[in-house]
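For this depiction, one protein chain was excluded, whereas all remaining protein chains were kept in their positions.
== chain A ==
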Amino acid sequence: MAAHWSNENVSVDYFRESQATAMAVDSTGEFALLAGRRGLDLINLDNPGVHYPRVKRKGMMKWDISVVEWNPHYGRHKEFVTASNQVADLYAKREGDWFQEHSLKAHTRAISDLNWSVYEPDLLATCSVDTYIYLWDTREPKKPSLAFSTFAGAAQVKWNKRNINYLATVHEGDIRLWDKRKNSQAVQYISASLSKIHGLDWDPGSENFLVTASQDCTAKFWDVRDPKKTILELRTNTPLWRARYTPFGDGLVTATVPQLRRGEKSLLLWSQSNPVGAIHSFTGHTDDVLDFQWRTHKEGSNDFQLITWSRDHSLRIWRVEPHLQKLCGVDIPEPVSPQDPLISSFELVGTPKDPQMPLNGIGSSGGTPASTPGALNEPLVANGSGGVIGSPETTTSVGLLASGSYSQKPSLLEQEFASVKINLPNVTIQKMDVEGQFCTITAFSHRHILIMKIFFPPSYPEKATPKLVFLPATTLDSTVKHKLLKILEDTCIRQMENNKLCLEACLQQLSVSIDGMKLTSEIPSEPPTPPASSSYKQTSSLPSTYGSYLDNHIPFPRTSGARFSGVDKLVVFLRPGTIKKSGSHHTTPRALSSLSTLNLLKPLPIGPGPSSQSPEVLPSLLRNFYKEREKKQRRIGKHRKKTFGSDPSLPSKSSTTTGSATASSLVVLYSAVGLTPVHQELAKKYQFIRHNIPLMCTLNAEAAASVGRTDLVQVWSLAALSNSSELQPDSDADGETPWAQHPFGRQLLQTLFDHYSSLHDVQTLAMLSCAFGSISIQPSLPAGGSSQSQDVKSYLVTDSSDPIFTKEWSNEKSTQGMSFSESPDDYRFGENRDPEQIEKEQHRLSTRLLEPCLTAQFDAFKRSYADILYRWRLLNERAQVLNYVSCPSHTKIDLSFSDFGVICQKCNKRSYKVQCEHCRSYSFQCAICHTAVKGSSSFCLACGHGGHTSHMLQWFKTEDVCPTGCGCQCQANTKLVCEKSPLSTDPVVTR
């Protein structure tokens, strides 16, 4: 197989003694130069047997030559430059002999790369690990004309092939883009890779695209305008040394890093439209390929030759056969026009035959067409380097294509883009890029999706036809694709012959063709549904389309998962056992894009339901993905080539699809009751008795016993003992040491907390916090406080239908605001106290069984447990727990009446707080006992009267009108007011 594919036709291997380390092919395609330590050898590529005298190197012979490059410019083809160590040497042929003309010395460490400007024959860029990048005017070789400085040494420097000003350099894993008009800093910065990048090449067709070859075994395509994303990634098994665009089609040639000694298959040919794998491997070299270059190709021929130089001391010339070019998207029957932008750029410069096509815009700042080829080089030669650099600046201030020469064409293209008005049901323009000179279109045909990129060469529409490429997400098989391409290209040619524009006709043709295709395919037809206009509007500004290669940043969809929900439920969905992936060596791909590439050539099965429409391509792909794996497994050991398109087993496959439809839609709910440390039954049984803690503990021990938590029985029994009345602290600070200071007091309790913390048993933690916290924090609270506050809750919640406030956020807030169950204790701290009080306070702290410093944590336990109770809808229990919280929660940082204002009883000013902002006295007076209300208060929303919750409850047990005698039917009115949501206004409540 390989023998047939490798079209190596010449192998020159008698240059053993040259020990050449670098190779270059000149711009005429006539000579290859092998450069080594001992000297420079010229090889006539048409007649390799001819022996030329070796060009002698001057000076330092001890260094290898790292790079050699011919001047690519027309008329300057008898010049080349070599780099060895820190010096770059310029050689030129004068009267039949080669002379070393100049040495460019400025770098302080070895030169890693150099590159001639594509546009200026005297401009050379060199880069080095010394962190400098120099531009040289070869007529002024004494010192560099321009220097760029970076922190990191550069491994590669390459001029943009379409823009006179830009060059790119590679620094480890980063790419920097420079504008030679602005040498202070890089104009763009791309963090391309975590590993080292070895090679870089600009797209010969566009100023915006480049490719990198990296140590991480990938070749990545970048759009310099959008540096955060790779456009495309080609993966290999070996670190890549170089990646270079092919002069034809959308191909790319990569070479493996030399040191790795992989020999075989180190040189690969890829097509961007098929990024899954290389389409060809150039096999033959027995050792590493040191360098490769395209031989400049003769006009009108489609004979492309790749020249390679290997460590095995052989120079090989490979012809790329038409079928390979075809795979790279080249249409063979038509001679590829020399104006095609994908042909290497220097040729473009070198062969301008068409006076209508002004080249490069150098010197033609006004946009006036430049002229004959002869005149082309003149301004370059005539200008000093500064002048050359300066003159186009005026015209090319913004980006590439504004650069003089092409100023006409984009406008033509722009016009064409603007004039295209298609209203086709199945074809949509996704993107039109005038600058990049391409547009992307999608088309739907029943179950197929077509994504096509149309490139417009610079010479379009005069000389060249647009180039059509299917993007990988296209779901047609290759034969259909080729057929379609042929049809469309014929259309273009016809249009051109009639001096008409191509795009619109092309799209019309595409629409008709895929309609026809649909009829021929056996799939029952269904009208293509996506409305072209709306989907265009929606996606026009966005570059990606469903399932396209741009999805390579989108993670592969999850097909199974498990999530904890509620308190102790586990929701699980799985890929059904019937659809599964094959053997253990298969891992799930990471990106969504692999879905489209894996299914590239396969028609999609019929959708699962009647509602299915063509945009459901992706889901079907996903299901197919797993299907496909299953199939592969079955066919193990058999012929495993990708011939899905003609797979006879397709019908049976679509039947399994429908069969598994229900299985893939199951969600299983598990109960994780045994796993979570919290227990719902226990939560219901736990008691809160504020005035009798030992009793509470005893009852809770019984509750724990009833659900089988024996450890908690012990804990509660212990708690009962610890809380027994004999151990109640002495109120006198000078009395005996409080029980809390005993080892069985606070210390013991803390170890209990530590233990249950490590178990994450928030239920126990919170209950213990409640039990031990209450005795010392609120000893003065009236008896029966717990049941009372519970009633407050239910009393205040007036919405009977759903006791949990699922309606509105404001509801929750208002109810919270209405019941002031938080202690106003905090307000005491602000006051001045005498030393005796401070001592008492300290004593109070030391009598606490709970570590006073950790109050916030105990509160957090309670809140967290309250949240769990809320999830269980155990609202009373939740309210009980929250009553024990010592400091106000985060959301109610200010203890205030929230939305209610009162007129202060003392100063008659409006106050929103418990303590009046103006006179600092308690602002709200109880209507029953006529004392200030500090704690829990209830009041009527209608008349504003109220007071201590306990008093109000007492009153309204027997009465239904306001205790002040205002005549308000408080209970009824409040309910009414609540329903009408009075919170929109600012009610000021007066007494």
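The definition used in the following text is that a residue touches a chain if its C-beta (ideal position, glycine included) is under 8 Å from a C-beta of that chain, and two chains touch if they have at least 3 such contacts; residues count from 1.
As a convention for this text, contacts and distances are computed from a predicted model.
Visitor: The complex has one chain missing from view, so what does its UniProt entry call it, picking from "ATP citrate synthase", "Mitotic checkpoint protein BUB3", "Ras-related protein Rab-27A" or "Protein SEC13 homolog"?
Guide: In UniProt, the chain excluded from the picture bears the name "Protein SEC13 homolog".
Visitor: Tell me which residue among A:I43, A:L268, A:A704 or A:I868 touches the hidden chain in the full complex.
Guide: Within the whole complex, the residue contacting the unshown chain is A:I868.
Visitor: Identify the residue among A:P53, A:G277, A:G566 or A:G708 that touches the chain left out of the display.
Guide: Per the contact definition at the top, the residue touching the missing chain is A:G566.
Visitor: Give the residue, chosen from A:S665, A:S706 or A:T737, that touches the chain omitted from the document.
Guide: Of the listed residues, the one touching the omitted chain is A:S665.
Visitor: For review purposes, identify every residue of chain A that touches the missing chain, sorted by number.
Guide: Within chain A, the residues touching the omitted chain are 191, 228-229, 538, 542, 544, 546, 550-551, 553-578, 580-581, 584, 587-588, 590, 592, 607-609, 611-612, 615-616, 618-620, 622-623, 661-678, 757-762, 765, 804-809, 812, 826, 829-830, 852-861, 863-865, 868, 870-873, 886-888, 890-891, 893.
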